[in-house]
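Note that this complex is displayed minus one protein chain, with the remaining chains in position.
Chain lettering (A and B) follows the sequence in which the chains are written, and residue indices restart at 1 in each chain.
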Amino acid sequence: MEYFRPIWSCMSSLFCGCLHCNDDLTNQGYDPSERTHLLSDTVNNSPALRRTNSENISSDCQSVPKKDDQQNALCRLVQNTAINMIDVGAMDSHNLEHQECDVRIKLYSHRLQQQWSNIQSPSKRVKGILKDIPKPDVYLTLSVNPEDINQMTAAIERVHRALANIKIDHKEAIVVPFRIP
Amino acid sequence: MDTPSLVMSKDINSYFEGLLKKVHGLYIIQITDRDGAPVMRVSQDKNVDFTLTPSFISTFTTASDQAGKLGLGRNKTIISMYSNYQVVQMNKLPLILTFVGSENCNTGHILALEHQLDAYLEDMRLAVSES
């Protein structure tokens, strides 16, 4: 059993890795979304501005594909790099204007009100204990198996001992320098 | 913050208020858009000294966006532990869910709410993404 575990973990990590790859690939799509932002935005940190900027540029890209495919490819490259770069500068989040916040709250509540006015209130549900059990009498006669209790008590004790033995195996450096070329 | 009162369906509202009662130590559930404009909010009567400003939420949105680039897949949840409170935030764009609870609140229970909530979020998701 012990021999199988490394193989299994290797397999599962490979499998997961593939899943992540797929995930990343789909995320790396060129479609400009609300997450899209560009390198050139270092001056304007406001996400709202960033969004409009990226929309402008991406629409530029789309408008001239026939003229220059190379330019288009380059544009995509820059954009994908920008999307995938961890941009700590973007952490300086903007503050939503109080006024705009109020406007949005009103808008959302208005829309929800509209949506909810169309919905009929759901039919009354059956009330009562054990209502969702076909044959409640079967369960009512059951008694707790003392074996279960014993098993649980032993298990808890076993786990307590195992938890007490948890310690960190120091194998690698805790601080790892980023490999920036 | 002085916000206009939110009008919401009785059913949905009582569902979320029920959640507050079910999870011991959970004080606030707030559903906002990605910039922190509230769509819905339920809170315990208890005086909770924790204000969820829009900037708190939008900071989570950016942090979640950036954390998604670490090569581990999309970021779904961030749990922040403070000395008196814990904040669990879920990225369900276009919605952001924020749960505020006491520091010893059942975090696992809050996380387990995620898939139960989905059906109730549909209308709100529509309301936010219509723009």
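A few points about this structure:
Methods note: contacts are C-beta pairs under 8 Å (C-beta built on N, C-alpha and C of every residue); 3 or more make two chains touch, one makes a residue touch a chain.
Here is the rule we use: contacts and distances are computed from a predicted model.
Here one chain is missing from view; checked against "Late endosomal/lysosomal adaptor and MAPK and MTOR activator 5", "General transcription and DNA repair factor IIH subunit TFB4", "GST C-terminal domain-containing protein" or "Exosome complex exonuclease RRP44-like protein", UniProt names that protein "Late endosomal/lysosomal adaptor and MAPK and MTOR activator 5". Although it is not drawn here, the omitted chain touches the following shown chains in the complete assembly: A, B.
Of the candidate positions B:Leu72, B:Ala112 or B:Leu126, contact with the hidden chain is made by B:Ala112.
In the full complex, chain B touches the omitted chain through residues 22-24, 104-112. Residues of chain A that touch the chain left out of view are 138-139, 142, 144-145, 148-149, 151-153, 155-156, 158-163, 165-169.
We take it that only the chains that are shown with their structure count from here on.
Residues 19-20, 23-24, 27, 34-35, 47-48, 84-88, 90-91, 93-96, 100-102, 104-109, 111-113, 115-116, 119, 121-122 of chain A are the ones that touch chain B when the two sit in their complex.
Put simply, chain B touches chain A in their complex at residues 3-4, 6-9, 11-12, 33-40, 54-55, 58-59, 61-63, 65-66, 68-74, 93-94, 123-124, 126-128, 130-131.
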